[in-house]
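What you see is the complex with one protein chain gone and the rest in place.
Labels A, B and C are assigned to the chains in the order they are written; within every chain, residues are numbered from 1.
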Amino acid sequence: MAILVNKDTQVIVQGITGREGANHTKAMREFGTQVVAGVTPGKGGAVHEGLPVYNSVAEATSKHQVDCSIIFVPPPGAADAVLEAAHAGIPLIVLITEGVPTVDMMRAVQEVKALNAVNLSSGGKGIRLIGGNCPGLVSSGECKIGIMPNKIYSSKGRIGLMSRSGTLTYEAAKLLVDAGLGTSTTVGIGGDPIIGTTFADVLPLFEADPDTDAIVLIGEIGGADEEAAADYIQNHMKKPVVAFISGRSAPKGKRMGHAGAIIMGNVGTPESKLAAFAAANVPVADTMPEIIEMIKKIVG
Amino acid sequence: MAILVNKDTQVIVQGITGREGANHTKAMREFGTQVVAGVTPGKGGAVHEGLPVYNSVAEATSKHQVDCSIIFVPPPGAADAVLEAAHAGIPLIVLITEGVPTVDMMRAVQEVKALNAVNLSSGGKGIRLIGGNCPGLVSSGECKIGIMPNKIYSSKGRIGLMSRSGTLTYEAAKLLVDAGLGTSTTVGIGGDPIIGTTFADVLPLFEADPDTDAIVLIGEIGGADEEAAADYIQNHMKKPVVAFISGRSAPKGKRMGHAGAIIMGNVGTPESKLAAFAAANVPVADTMPEIIEMIKKIVG
Amino acid sequence: MKLHEYQGKELLRRFGVNVQDGKIAYTPDEVRGIAQEFGQAVVVKAQVHVGGRGKAGGVKFSTTPDKAYENAQKILGMDIKGLTVKKVLVTKAVDIDKGVEYYVGLIVDRNVQSYTLMACAEGGMEIEELAVERPEAIIRHRIDPITGLRPFEARAVALKAGFKGNLNKIATMMVQLSKACLELDCNLAEINPLFVDENGDPIALDAKVDLDDNALYRHQDLMHFRELEAEHPLEIEASNYGFAYVKLDGNVGVLGNGAGIVMTSLDVVNRAGAKPANFLDIGGGAKAEIVFNAIKLVSKDSDVKAIFINIFGGITRADEVAKGVIQALHEGILTKPVRMRIAGTAEEEAKALLAEVNSPLIQMYATMFEAADAAALEANK
Partner (left out) sequence: MKLHEYQGKELLRRFGVNVQDGKIAYTPDEVRGIAQEFGQAVVVKAQVHVGGRGKAGGVKFSTTPDKAYENAQKILGMDIKGLTVKKVLVTKAVDIDKGVEYYVGLIVDRNVQSYTLMACAEGGMEIEELAVERPEAIIRHRIDPITGLRPFEARAVALKAGFKGNLNKIATMMVQLSKACLELDCNLAEINPLFVDENGDPIALDAKVDLDDNALYRHQDLMHFRELEAEHPLEIEASNYGFAYVKLDGNVGVLGNGAGIVMTSLDVVNRAGAKPANFLDIGGGAKAEIVFNAIKLVSKDSDVKAIFINIFGGITRADEVAKGVIQALHEGILTKPVRMRIAGTAEEEAKALLAEVNSPLIQMYATMFEAADAAALEANK
């Protein structure tokens, strides 16, 4: 079953008629993902690659069972697309778009969390945002909702993988596959300063998943997501976790690209992250291949 | 016991060092209200009429048991004062200030309602705003949190009174006292377009109050508060209600002073209000003295 | 504060709303000049603070500068519902036949404790009439006053209302209207008609904006929009005194302390068989001088034949009211009969003061009904 998405997950694509939206819709369907419809305001009624296009998410949900929406809407409308999906009650929203203004993301994330609380308290499944600026998520061999290369996720494994970086995720997944391990579900949480789902949010899902034996966490310098994850692991996790932190040699106070990887004060330094993982008994790999060695030791 | 406030209610005054705040603090204490402190940002540490003055509501609540706050802060800071009290968890907030911008009130009312929901769901007493632009409320002979004349509320009666208008409230209360009936609690809900508590919010409190036998509702043209009250009465009330509607001869489409009494479309007309009360079997008095006749008939 | 169309458009344009080019003119010559400058058909529109100017002939399509001059001659100086047209807005005309007309508006709605966005595919009509006749034709949507209207909500409203055209651009215009309301503190902001041209682009052909007087203190830059000559002179004077005053069409001047008591006073005057000449709320805690000013104001209204004063004194002292009335009498301002009821604090002192003066022009009664009856009797003499 893996976590969050599986072969039964029905997906809509917001921004399906754009170049990225169209290309990745094709790739997701090739992977086996059940894409049921697209949404592009103003293009309702069209048919795109055999899929119906609607003017609004609400129109799509009135016609289809929708478990998830993936968003390729350009930055100016991306946060609005998230809110549209959240207000339509879609339980899982994956924002791929890179370059969304930070303030838009702050507001969207806060509102999605409020809607999630209301939804849960009225007996719903909750509403979760993953991303933005993320590669999406994939349950190997079942369902890909994202932009990662199909082939490294074709066969199921039992390692849960989560990462702030896109390309490092692929790299890790490939190493796991090549080592004969493979991934259960891979979640790219996104590299922006403000994201909907953090490592600590994903960990309990992996902990509860019977198809995941161990977890690989690919972190970065900056922020305190890794520290929060270490704290959660220490207090709540039984399954083993192996971590990797990229950017450990990056100079202080420099913003490294879109990653938002900037070190402020004593928060987000490699030292604080290493200390947190040490306290949680989480081994930290120095290199990507070392991740595999460590995981192999654990899962035998 | 009456409703909302009684002899045990401990009150703070926001804006205690202003002219209105100071005068009415004096009058409230003469009435017998337990005013425990005042709040004026920047004047913390002062003593005013023997009462301690704090810089913030939070400071006051850390030193005193506070059940209610009454606000005399001038319009530009009035909504902020409401939010300060609400975030400090004060269960009853009475906004006297007249002339608060409508947008400020919209935002404050929405936020107080959200805080109320959160507070209730975590086992609290809730957070209620009364007003703005209201005379406050008074449980006769026990506690006055407002600006109404003391003497007409000195002795307890068993009629609940609520009103959108200040002076008409006093007029009705006096008529009730003169008729040997008197009021249990009087609630001036305020005449502004956007207010914290409506008739329909107060009715269940009177219905549940063992010290109230019947209710007098003083309404106005405009809005649909009276219609909503009629609807509530029809479906939920056992106690008798007598209504009065002022402005029945006012011309359509004219805004009558601060009252916000403006008729739009077919909403808020005297006809719709009369029809709603008729459907709920609520007698509507044509004049103020007729209210007393009707009430006397009911309570014998 | 009600704004003229051209003022409303200027404000909406600040928020990005697409309005046609337009200029204000005070003479037919100016109108001709503007039409020449635009080099295309124009519309000449009376700028007055009343509705229904179209029906009254205050809006005229003009194909040539000479036609525009001619139309301006007709419109300037025209009387629309008692107001003289002193200026016109000259705008580039659109080809109405090549598009559709819709309605969108935001209004403060006490029933939802926020703004309600209203959208209707039948533009150009008076929304009040439509609201009464076919309320179901209007799509209503509550605006969250903290977040404002969001594009996805605006698109949903436009779809539900059946608007055709560029969905995103129309939704954007609604979002801009919502921003304008929240940032400028509008009581009302309407675009009627919202014209959608043959390319699907929305254009605001008219704008009706009314600002919240309570919030004007934070919009000092908008104060120049206020035009004293456009308001009734007594309303200007009242606002200078800080009174809430509305001119009505009867013959009994009405004043009281509090909006509720004044509205009830109007009802009581009606019951007494007369018509109120005004609504005048002098507010709470009124001193003699305030009452004096109120009487001065009401006495200036030539429609007023008698004055009905209805005070319930809680904070207001009856003797202060009496002093104000007596001062007006002594200064020769009070020339019409005053019939009043003053209940509450210091009632006896008030009676004593009036007894001392002993003028037939001033009579005090025990109830508002007796006072109103007496005022009606005087007014209808």
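What we mean here is this: a contact is a pair of C-beta atoms (placed from the backbone, for glycine too) under 8 Å apart; a residue touches a chain by one contact, two chains touch by 3 or more.
Here the structure is a predicted model, which means the values were calculated and not measured.
Trainee: Please provide the labels of all shown chains that the missing chain touches.
Mentor: A, B, C
Trainee: Which is it among B:V13, B:M28, B:A60 or B:A81 that touches the chain not included here?
Mentor: B:A81
Trainee: Check the options B:E20, B:E111, B:D192 or B:D209 and report the residue that touches the missing chain.
Mentor: B:E111
Trainee: List the residues of subunit C that touch the chain left out of this view.
Mentor: Output for subunit C: 146-147.
Trainee: I need the residue numbers on subunit A that touch the omitted chain, in ascending order.
Mentor: Answer for subunit A: residues 75-76, 99-104, 106-107, 109-111, 147-149, 152, 163-171, 174, 191, 193-195, 218, 220-225, 228, 246-251, 253-261, 264-267, 286-289 touch the chain left out.
Trainee: Which residues does subunit B use to touch the chain missing from this display?
Mentor: Output for subunit B: 41-42, 44, 55-59, 77, 80-81, 83-84, 87, 107, 111.
Just so we're on the same page, only the chains that are shown with their structure count from here on.
Trainee: Name the graph shape formed by the protein chains and their touching pairs; answer line, ring, star, complete or other.
Mentor: line
Trainee: Could you work out which chain's C-alpha centre is the most distant one from the centre of subunit A?
Mentor: The chain farthest from subunit A, judged by C-alpha centres, is C.
Trainee: Round to the nearest whole Å and give the separation of the Cα centres of subunit A and subunit B.
Mentor: 50
Trainee: For subunit C, jot down the residues that touch at least 2 other chains.
Mentor: Nothing qualifies.
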